[in-house]
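Of the protein chains in this complex, one is absent; all others appear in place.
When the chains are written out, they are named A and B in that same order, and each has its own residue count from 1.
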Amino acid sequence: MSGLFGHLDWTVTPFAAAIADPGTNTFVAAGAAGLVVLGAVALLGFLTWFRLWGPLWRDWLTSADHKKIGVMYCVIGIVMLARGVAEGAVMRAHQAMALNGGPLSAEHFAELFSTHGTIMILFVAAPLVIGLINIVVPLQIGARDMAFPVMNQVSLGLTAAGAALLMISLVIGRFETGGWSAYPPYTGRVFSPGEGPDYWIWSVVPAGIGSMLSGINFAVTIYKCRAPGMTYMRMPLFTWTALCAAIMLVYAMPPVTVSSLMLALDRYAGFHFFTNDLGGNMMNYANIFWMFGHPEVYILVLPAYGVWSEVSATFSAKTLYGYPSLVIATMAIAVIAFTVWLHHFFTMGQSASVNIAFGIATMIIAVPTGVKVYDWMATLWRGRIRMTVPMVYLTGFFILFVIGGLTGVILANPTIDYQVHNTLFLVAHFHNVLIPGVLFAMLAGIHYWFPKVFGFRLHETWGKRAAWLWIVGFCVTFLPLYALGLMGMPRRSSSFADPAFVPLQLVAGAGAVIILLALAATLVCYGVSIRQRGTLAVPFGDPWDGRTLEWAMPAPAPEWNFAVIPAVAARDAFWAEKTGGDPYVAPERYEDIELPRPTALGLVICVATTAAGFALTWHIWWLALSGLVGIGLAVMVRAFATQTTRVLPAAEVAVHHGRWLEAVHTARGITRDAEDSPANRGLAAPDTEVTP
Amino acid sequence: MTANLHPGLNLGESHGAAHPASENRVFGFWVFLMSDLITFGILFATYAASGTPMGLAGGPGPAQLFDLTSVALQTAFLLASSLTCGMASLSMKAHAGAGRIALWLLVTALLGGGFLMLELSDFASMLAQGAGPARSGWLSGFFALVGLHGLHITAGLLWIGVLLGLLAVQGLSDRVKTRLLLFALYWHFLDLVWIGIFSIVFLRGLA
Partner (left out) sequence: MTEIDRDRGRYLIGAGLSALLTILAFAAVALGLSRGVALGIIGVTAVAQVIVQLRCFLHIDFSRQKREDLQLILFSLLLLAIMAGGTLWILANLAQRMM
């Protein structure tokens, strides 16, 4: 059947299943679907009630401003984080009750771990990392925007399309059940004839292409758009990690795009890349997928390392220790990350000599990370340390990430890997690196740079509550999984028969409740901060006594970033000006500023891609073709656009900047003792305790 | 002689602001091509790894399916189109006018179209022999790799259409000049990939 609506009809919704077969299993699915629908309706109602459609369209959806695009990435990340955490909690609750059964069906549980993994990697960690890079990098290197502001919008549109399709899959039909890596032949059409793997493919492909385009954009921006004097060895470390992550995105994204499309060819056109019969080679899928999959985790964690570098230096008021070694370690990781992918399938059946080559490479990659941890600790040593929210996260990271890293070195040994392969030990390991490593860093980074984008700080007390809940919740949830894995419990089990697993499963289940509270505290922190934005405002722009260029401008940062492009003379450019002179001097002359004009291209591509992905999933061929043609036409029409920038007159910049400078000169700075008080308006006074 | 700002033909100083203005875009596009190179590289490796008895799955192999004459003709068409594409860039650099550039682009499109017709007729004759992509893993790899190159050529032909439209509507503006540079890079890159295809797929298969 393939008419106007392809394979679609009412029976594919979870509501129909809940009516046909009432029970916990179907109610959970219908409840989740109901939440998505209610959330969407509530959002539409909110926008209409407060008449926000106009501002949303003008200021956000059509904006090509890198900061706005970065914020939208982060919003996608936080929304998807809420869903991913909820799914994780449901899974932990299920497994806590899964002795000889459990409330959910095996298929439903499989759907949960597949969406959870796909979401957390591709639609939480990646958007948060890319969002933060978008916001911060142009500010740190003294650029007005990304090298390609409109392509930046297109990247966002493609990522959003993937996320949208994942949300749709909750309401219409079922998602894939073969895990986030979607290994064939199980996900081929013989074993999974339904729409599930197609949903996965058409979420992953646009997101992969979008990330690749982001990588190009970041790389060109950092290579070509730095302010005069900003040499490579003067770049802030976050920018360095962003550069390495960007280059990795360029090379690591093609494999996942290719392997997903090959899987699609198998499923739609009867190709035999990964099938059981007629010359298919399913092992090649694992091979190609992990050529993306392993570099991807370093793409996520390198910018996280960048955040830690900025946070440790700023909140201990010291120069980053061992800057050159941090740069070299970053580059080393970026290269070695491409040589370790086989450790994800040590047990596939290749010979020991192949395994050990990749095992050794995996152990080697731990070395530069170790170097970094020592550098950050040395940065803190004898510093003027303030235990702000990012520092709480950093402390949690230090202790927990080292444990996660060490279990990684253990897993790098093929003989040990054979014992714990596909057990909860592995689940504990990668959550142990990704949560303290990436998620903590992103939450810390959001807390750190939030004032720069929105003009007010986040609430410290609520932020600390959230941070502690995340740290404790992580420990209670995931550390028991190491033990369960060593006891032999396989990952992805919807039920188990050994009662010895129950006590630790209950502990992990309790931990999931703490993580839910942590998520709630994080959201409350954002809400409370918005309500108290008056007292938390930091209009002068430097709330943390920052060291790098982004703190040398008002908060929120103006659309054009820098009134005049700064000339950089030192590594910690702003710090050098603060200690060696006056950072708030009016420039001799202002110049006209060219800014990208708003365009709807990204939005058009987002809508067309979502439509095409949905249509391909449900075999609605007319819509799929329209979507794809729409994307092509949008790009071609765009080629004929001539008025792509607008000019901001120098006089306007002078007025805006002059007013700020005047306010700065009449204001009194605060010392670090008053950092967390309403007196902190974002102007730092020299701190007596800081040793020169 | 001044240093090149970017890969491919550089406009040079006689083009004023258009020369430095091209730097970021051409560099960015070159980064994209490097990413595309990895895409092709994976398909090359997949194809090469499937040339085993298991991958052939008892189906027809290179000796039964490949036509050396047709591949030689395709290669000739593509190499000639690479040269005419270069001539289009050169006309632009030499300020020879939009008409001359359009003419060279048209010749490039005709040669590219000829290449595509020959490739499609080869595909059709393979399908007629029952050697479609669904016959074996090796044929899946073949059609994905060679087909992806063909898709790139098709996209290139559409791009030429857009460029001709731009030349007609906007003339030789700085933005159009940059787009012409990008296209030339793309087209030469496709010829590079084709060297890999005719060497690794066709000649190695028939040797």
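The definition used in the following text is that a contact is a pair of C-beta atoms (placed from the backbone, for glycine too) under 8 Å apart; a residue touches a chain by one contact, two chains touch by 3 or more.
As the structure is a computational prediction, the values presented were derived from the model and not from experiment.
Check B:L79, B:A134 or B:L172 against the missing chain and you find that the one touching it is B:L79. Checked against the hidden chain, the listed residues A:P197, A:P255 or A:G473 yield one contact partner: A:P255. Which of B:A21, B:L172 or B:L203 touches the hidden chain is settled by the complete complex: it is B:L203.
Looking at A:F15, A:W60, A:F338 or A:W468, the residue that reaches the missing chain in the full complex is A:F338.
By the touch criterion stated above, the residues of chain A touching the omitted chain are 223, 247, 251, 255, 281, 283-284, 287-288, 291, 335, 338-339, 341-342, 348-351, 354. Contacts to the hidden chain, counted on chain B, fall at residues 1, 3-10, 12, 27, 30-31, 34, 37-38, 41-42, 44-46, 48-49, 52, 54, 68, 72, 75-76, 79-80, 82-83, 86-87, 90, 93-94, 185, 188-189, 191-192, 195-196, 198-200, 203-204, 206-207.
By definition in this document, only the chains that are shown with their structure count from here on.
Between chain A and chain B the centroid-to-centroid distance comes to 35 Å (mean Cα coordinates, whole Å). Across the complex, chain B meets chain A through its residues 23-25, 27-28, 31-32, 34-36, 38-39, 42-43, 46, 49-50, 54-57, 59, 133-141, 143-144, 158, 162, 165-166, 169-170, 173, 175, 179.
The part of chain A that touches chain B in the complex is made up of residues 147-148, 212, 215-217, 219-220, 223-225, 250-251, 253-255, 257-259, 262, 265-266, 269-273, 275, 277-281, 284, 288, 291, 632, 636, 639-640, 642.
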